[in-house]
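With one protein chain withheld, the remaining protein chains of the complex are depicted in position.
The letters A, B and C name the chains in turn, as written, and every chain counts its residues from 1.
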Amino acid sequence: MAEMMYREALRRALDEEMQRDPLVFLMGETIAERGGSYKVTEGLLQKYGARRVVDTPIAEASFTGMAVGAALVGCRPVVEILFVDFAMLVMDQIVNQAAKYEFISGGQGKVPMVLRTQGGAGNGLAAQHSQSLEALFYHIPGLKVVMPSTPADAYGLLKSAIRDDDPVVFIEHKLLYMTRGPVPAQEALVPLGKAEIKRPGRDATLITYSYMTLKCLEAAAVLEKEGIDVEVVDLRTLTPLDTQTLLASVRRTGRAIVVHEACKRGGVGGDIAALLMEEAYDDLDGPVLRIAGRNTPIPYNLTIEKACVPSVQEIVAGVRGMV
Amino acid sequence: MAEMMYREALRRALDEEMQRDPLVFLMGETIAERGGSYKVTEGLLQKYGARRVVDTPIAEASFTGMAVGAALVGCRPVVEILFVDFAMLVMDQIVNQAAKYEFISGGQGKVPMVLRTQGGAGNGLAAQHSQSLEALFYHIPGLKVVMPSTPADAYGLLKSAIRDDDPVVFIEHKLLYMTRGPVPAQEALVPLGKAEIKRPGRDATLITYSYMTLKCLEAAAVLEKEGIDVEVVDLRTLTPLDTQTLLASVRRTGRAIVVHEACKRGGVGGDIAALLMEEAYDDLDGPVLRIAGRNTPIPYNLTIEKACVPSVQEIVAGVRGMV
Amino acid sequence: MANMVAEEEKATIPEAVALEIYRNIYATRRFELRCIELYRQGRIRGYLHPYLGEEAVAAGACAALRPQDYIVSTHRGHGHCISKGADLRLMMAEITGKATGYCRGRGGSMHISSKQLNHLGANGIVGGGIPIAAGAAMGIKVRQGDQVVVAFFSDGASNNGVFAESLNMAGIYRLPVIFMLENNHYAVSTPIECATGCCDLAGRGPAYGVPGICVDGNDAVAVYRATLRAAERARRGEGPSLIEANTFRHGGHHVNDPGLYMDPKLLQEWKARDPVAIMQRIVADPVKIQAIEGRVEAELEAAVDFAAESPEPDVAAFLAEIPD
Partner (left out) sequence: MANMVAEEEKATIPEAVALEIYRNIYATRRFELRCIELYRQGRIRGYLHPYLGEEAVAAGACAALRPQDYIVSTHRGHGHCISKGADLRLMMAEITGKATGYCRGRGGSMHISSKQLNHLGANGIVGGGIPIAAGAAMGIKVRQGDQVVVAFFSDGASNNGVFAESLNMAGIYRLPVIFMLENNHYAVSTPIECATGCCDLAGRGPAYGVPGICVDGNDAVAVYRATLRAAERARRGEGPSLIEANTFRHGGHHVNDPGLYMDPKLLQEWKARDPVAIMQRIVADPVKIQAIEGRVEAELEAAVDFAAESPEPDVAAFLAEIPD
């Protein structure tokens, strides 16, 4: 095990996959010379050259479309969209092209591309640089959606995403880049579609992903002192969703809260809650609840920004209220 | 009451609002000369001139952005995006600009625009012309989402949408344009945010909207013969959601199914189901279920296309299984 | 059309090429007419956008390509598909929604593609294919292959932002892509003069550093030559080209559009320069022409029969294929 930062883990994944497969290449804004806004691609230009590490103009729609085209001729492009907010510029290419191609071609072609992007609030970046928009991808058949919370997962999932034959939307979190954690010294893939129980517990299940996993673990630590034993399930991959692990957990604990930073209305929490209640109603002691972002754009001011996303206290109170 | 087609009702709404307010104007592809692909804007160019009925190039992102700008200087633009699938091209302008403006300006400005578009399967138009994507707008704070099922609602809601000071995504259904129904002879607005009980019933609630309202009413007619009395609630407006009417209904019937054509995964059904269970768990006899579109793009072939969206039989079976 | 290359290029081209071009023009013409019949009979559904009148663009362009080269097509894509070498049976099966079609009935006319032919697909999103073509060219560069990509699209798509973006990026990266702008002068009912303040569409190339030329799109030989030059340029690593091929639809935007808004005089002028007739004059030999036409008719009837006899996609199998 090596200790490393989330962003280093991502870089290592890119590096190893580029080494392994000459068809993997990167495109994005200021990812080459400058190494990316969050330094994830630092050094890769020097190592792999300008043919495989490509700085683009500010033309998100088309360079994402280009990734689709490159994937169709057998490459494995990884495009970086600086903020998931800007992914709104590429929805046509993602929703109508990448996600649909295999289907409309009757299975003739696949689109093995990864769209790396980054979301979440917390740095005073305001309404167009702080969104959590995974629900928009989650709803589209043909896409896989990955949202790692730890360096090890970031590393192992990005490698799997690159090797996957479907288009994968890989969403990092801006507050995670500098977090540290152990990553296996040897190559280690994390399969897509497998949730991980980050903390086992008996009294209630917190279902979460990305940065909120850290908050849930903090909440669990607080609750532990009160004798409440909480299970924290980190989805890691939203689609395919690991319903098996989820169902097993809530059947064991009988209570669950889905926690995410994205706005509650129309967030994936509702879908997961509905699904668990459809499938495990009789094993539940009450409704599956949601603790999620307020239904508002994110403001610039840090104080009110903080009020927009779930806090540890809110999660603690939520669990207390249900057990 | 006058009998008219859904598309005629829409046209009447546009006509009356343009008559009433010189700041209302229309933009879209082939809406002027040709009267629109679905003939909704027919005759309006002749009546209001080229300054207020504007044919655009195929530049959806920018003409939608132009609507935002026009709204900011006091107009009430109504833009037409031919298919909701193409709305993926304008997500940046809708999500990052229109929906955010009031908030980021600290309430200084409003964006009173309507984006009229059209969705749904059923005509063999395949994967890029048949989607139901309302969930993507439903998740975004700052937007209102309207999906009328009848000519009267289409008429009254479009008028309200145009007068509303917020950006409204107004989604019609391609299979509804030629349906007929009564529309008040006098001017009659339908308020945004009010669901309508299209059929009262005691045994279970079907919560639905848009074209699926017709299917639910058909299902209710079938079930009536079996002695099952189903309430059909047509949401009409998805945001703001009329939770009051929904809660009152499910508290009365104790059972509910949300029915929509959009893919089940991440559709609004999950959100509504979760919400109802959070709020009315003790009044329910079981989980709120969902009957929704398969998690797949829509194919061209009519037979398999049909298999992708809920049928009357499926709804009937769903209700039978729960009462 | 000031800088349009030679109105009707009579200079000799290899006979095999001329015959191939004529075959594809004629096959497209007949295929489209047959599709319109089938549509009227309810055997084709959804949208059908005939390529009637524009056949020379696809036929000329594809004749300049090798099998390993790629094309990206549009909603008006039958001509591209046929000229890239499609099996008419698999095409017709697809367009009639049969399980035996190129896309197993899932795609239809607007989404036809063929992996085997390196045809990356028609597209229901106007302009949607342009960045995909540029990306395929980028992929070829990454793979260090020597293929070129032709992106077909029309005047309407040229007003969409992805065209400017893709042109610009193709220029920067010197991608082996040819932007084949089929200027048929209309986007549905909107004439190009109403959709831009500058109708010199080829001129948009230089604005982004990409050479742009204008050719007579009803003259397949002119298109062929221009494409050949652009393909050679691309293979030499000199980058993309924009070719504006001027042409005209012989009818409305889709099968149900009578196209009444079209200028009748202009339509007549363009019809007088029918690509089928122009190419017949170039091929010249009536025996060869007849032989080609006979083969095409037989192929076409076989295609219609094949499609008619083919099964519909199986519903249960379809549903079973949907992933979790």
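The rule is simple: contacts are C-beta pairs under 8 Å (C-beta built on N, C-alpha and C of every residue); 3 or more make two chains touch, one makes a residue touch a chain.
Treat the numbers as computed from the prediction; the structure is a model and nothing was measured.
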Visible contact partners (per top-of-document touch definition) of the missing chain: A, B, C
Touching the absent chain when the full complex is considered, from B:67, B:171, B:190 or B:309: B:67
Residue in contact with the excluded chain [from C:20, C:69, C:94 or C:165]: C:165
Residue among B:46, B:105 or B:313 that touches the chain left out of view: B:105
Residue among B:2, B:23 or B:302 touching the omitted chain: B:23
Touch residues of chain A, complete complex, unshown partner: 29-30, 33-34, 55, 57-62, 85-86, 89, 123-129, 294-297, 299-304, 307
Absent chain, residues of chain C that touch it: 159-165, 168, 171-172, 194-198, 200, 203-204, 206-210, 239
Interface with the undisplayed chain - residues on chain B: 22-23, 25, 27, 51-52, 54, 56-57, 59, 61-75, 77, 92-93, 96-97, 101, 103-109, 141, 240-241, 243
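The criterion applied here is as follows: only the chains that are shown with their structure count from here on.
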Chain at maximum distance from chain A, centres defined as averaged CA atoms: C
Intercentroid distance (Cα basis), chain C paired with chain A, Å: 40
Separation of mean Cα positions, chain B and chain A [Å, integer]: 30
For chain C, residues contacting two or more additional chains: 103, 105-107, 111, 123-125, 128, 161, 322-324
Shared interface positions of chain A, touching two or more other chains: 61, 92, 96, 103-104, 141, 241
